[in-house]
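As C-alpha cells, the structure follows; a few thoughts come after it.
For this depiction, one protein chain was excluded, whereas all remaining protein chains were kept in their positions.
Per-chain numbering from 1; labels A and B assigned in written order.
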Amino acid sequence: MNALLRVEDLRLALTDSDGRRHDAVENVSFEIARGDAFGLVGESGCGKSITALSIMGLLRRPLSLAGGRIVLDGEEIQDAPAARWRELRGGKIAMIFQEPMTALNPLSPVGRQIAEMFVLHQGASWNEAMDRAEEALRQVRVPSPERRIRDYPHQLSGGMRQRVMIAIALACSPELLIADEPTTALDVTVQAEIVDLMAELCAAKGTAILMISHDLGLVANMCRRVAVMYAGRIVEAQPSDAIFATPRHPYTQGLVNSLPRLGERAQRGQQRLREIAGVVPSIQAYPAGCRFNPRCASATEICRLEAPEATPLPADGIVRCFHHA
Amino acid sequence: MKLKGGTSLWIGGGLVFIAIAAALAAPLIALTDPVLDANLMNAEIPPGWDFPFGTDAQGRDIYSRIVYGARVSLTVGIASQILNSLIGVTLGLTAGYWGGWWDDLVSGLTNLMLAIPSLVFALAIMAILGPGLVSLVIALGLTSWSYSCRITRAQVLSLKSQGYVQAAQVLGYGDLRIMFTQVLPNILGPLIVIATLGMGGAILAEAALSFLGLGIRPPFPSWGSMLSEARDQIRTVPWLSVFPGLAIFLTVLGLNLLGDGLRDILDPQSTSRRA
Partner (left out) sequence: MLAVLARRLANVVPTLLAVVALVFLLFSVLPGSFISGMNEDGRSTIDPAVMERMRKEMGLDDPLPQRFAKYVAHTAVGDLGTSFRTREPVTRLIGARIWPSLKLVFAAMTFAIAVGVTLGFLAALKPGSLIDTISMVGAISGLSLSQFWFGLMLMYLFALTLGWLPSFGYGDGGLRYLILPAVALGVGPMALLARTTRAAVLDVLNADFVRTARSKGMSERLVVKWHVLRNALVLVVTIVGLQFGSLMGQAVVVEKLFSWPGVGSLLVDSVFQRDMPAVQGCILMIVLFFLVINTLVDMAYVAIDPRIRYR
C-alpha cells in the first residue's frame, strides 16, 4: 500500500535514574495515507506524545528508540543521519505543540520565527522570508498580519499564538502535520476555530494530519481513523464512526461512555457521569499481562498472565483484548 | 557542583572535618608554640623534615602557625554565621509576620545593605571597633544577614498566604509559638545551606581583613595576616605565600562543596542555585 507514513512495531525505551530500561511504548503500528487524518487518543502518560516525538526524531535522553521502523514515503527514517533529519523536519514532517506560549521564543518577533522556515528550507533571503511570513499569517487568518509580524509572543492571545505555530508548521507545505494536543491549552470557543483552521489548511495543501489528544470527541470529529493507546500499547484502532458506535475494547468503551452528552443520559435515567476507575500506571510499574486489567470490569485470569494479541476487525481495525465486544 | 551522587557532600565534609579537627587539636599536633617560639637561628628555612612547611623570617614554624590559624578562621566563620542567622531570621520573621511599617523598615534596610559592598561595610565597622577577633565576628555577622532575612521573610509570607498562620491564630497560639513551630522548621534547610556557604565567605573575608591589617594583628597567627607577611617577605620566604592560602582554599572549598551537597538534600527547588 502506498501509505505516507508507516509505523511498524515501534518500541521506545525509558532509562530511569538507576540505569534500568523500561519499555515506555511497545508494539505500536499504524499507517497514515496521503492527505488522511489520523487520530491517536489516550490519557496523559499513555505514550502518545513520545510516539509523535519519535516520528520527528526528537527523542532525547532518557528516552530512546529501542526497536521498530518508521517509514516515510517509502524511506526508512528511524536511523537516518542528522543531516537527513534536518531536511525532513519542517520540510516533510512538521509538528505543533500543546503550549503555544512556551513553544515560541519570547525574545524573537513572531514574524521572524515564521520567516526562519523559509530561510532554512528554501534558501530565501530574510527580506523575502519576512514577506512570506506575512502571507503565512494571512493564511491562518490573523488580522492585520503586516503589523503582527513584528509582535512578540507575549503580545498575542493564546489562539493567535497557536495560529502562528500552525503558520510555522505549514510554511513549507509538509506532507505530514503532527499536532500534539494543539487545543488543550485554549479556550473552548477558540478550540473549534483552530481545529477548523487546521482541517481546512491541510485539506487545501494535501497535508496528512496525525492528531494526538485525550479528547475522543475532538479526534473522532476530525479524523477518519482513530487509534486508542493505553499504557504504551495500542488497544484498539478503527474508523472513527465505528469507534464511537461500536467500541470493542473495555477501555474505549469507558472513554466513550464518559463523554458528557446533553440529554441522552437524562433520557436513559442516568444522572452521574461515568468514569473509569483507577489510574494510569507509571512506566516503571506496568502491570503484567494486559495492562488494563487492574481497571477492567471484564478481567479474568488470562488477562493477568498474557498480553492479548491483535484481533483483526472489519475495515482494517484491530483490537487487543481477550474479552472484546 | 553537580558531582555524582553525594560526592560533593563527602569531599566537602571531609575537608571541613580535617579543618575542624586541626583547629581543635592544635596544641597537640603543632610542633611549636606559634607565637613564642621564634628562633632567629631558624629563620627562612624552606620546607623540609624538621619544619614541614618551612619557617618564616622570624624563625617561626609555619606549619604550627597554620594549624593555630585554623582556630581563628573557623571561630570567626562559625560565630559570625551564628550572629548572621540570628539577626537575619529575627528580622525576617518579625518583618514578614507583623508587616506594616516594621516590614517596610526592614526591607528598606535590607536593600540598603545590598547597595554597599560587604567587604567595604566590614572595613568600616572594623575601623570603628578596632582590630581583634570579637570585632571581626561582629563586623562579619553584621554584613551578610540580608540573605537569611530574605528567605525567612519569604517563607513567612508564603505560609501566611497559605493560611497556616491564620489557622494557628484561630487556635489561640501566641505569635512567638507560631513563629517557632510553623515557620522555623520550614526554613531550617535553606538556612543551613546559607550558613554553610556563608562560613566560606566569612573565612575569605576574615583573611582579607587580616591581610589588610585590620583583623587579627601580628604576631598572632591568622591565615590572612600570614599572607600579609608573606607579601612583604616574598623574595626571601616564597613558601610562606603558598601554605596559608592553600589552607584557606581547601577549607573554603570544603565548605562550598558541603554547602552544594547539602543544598541538593535540604533545598532541592532552590532558585538560588544561580547565585
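The working rule: a contact is a pair of C-beta atoms (placed from the backbone, for glycine too) under 8 Å apart; a residue touches a chain by one contact, two chains touch by 3 or more.
What you see is a predicted model; the values in this text were computed from it and never measured.
Engineer: Would you list the chains present here that the left-out chain is in contact with?
Structural biologist: Result: the unshown chain touches A, B.
Engineer: Touching the left-out chain: which of A:L12, A:V25, A:L40 or A:M56?
Structural biologist: Result: among the candidates, A:M56 touches the missing chain.
Engineer: Which of A:S108, A:S258 or A:T300 sits in contact with the chain that's absent?
Structural biologist: In the full complex, the listed residue that touches the missing chain is A:S108.
Engineer: Looking at the full complex, which residue from B:L24, B:L40, B:L86 or B:A127 touches the chain that isn't shown here?
Structural biologist: Spelled out, the listed residue whose C-beta touches the missing chain is B:A127.
Engineer: Of the listed residues A:R86, A:K205 or A:H323, which contacts the missing chain in the full complex?
Structural biologist: Only one of A:R86, A:K205 or A:H323 touches the chain omitted from view, namely A:R86.
Engineer: Since one chain has been left out of the picture, which residues of chain A touch it in the full complex?
Structural biologist: Residues 56, 58, 85-91, 94-95, 97, 99, 102-108, 116-117, 120-121, 152, 154-155, 165, 168 of chain A touch the chain absent from view.
Engineer: Touching residues of chain B against the unshown chain: what are they?
Structural biologist: Output for chain B: 1-2, 108, 111-112, 114-120, 123-128, 200, 204, 207-208, 211-214, 224, 227, 230-231, 234-235, 238, 241-242, 244-245, 248-249, 252-253, 255-257, 260, 273-275.
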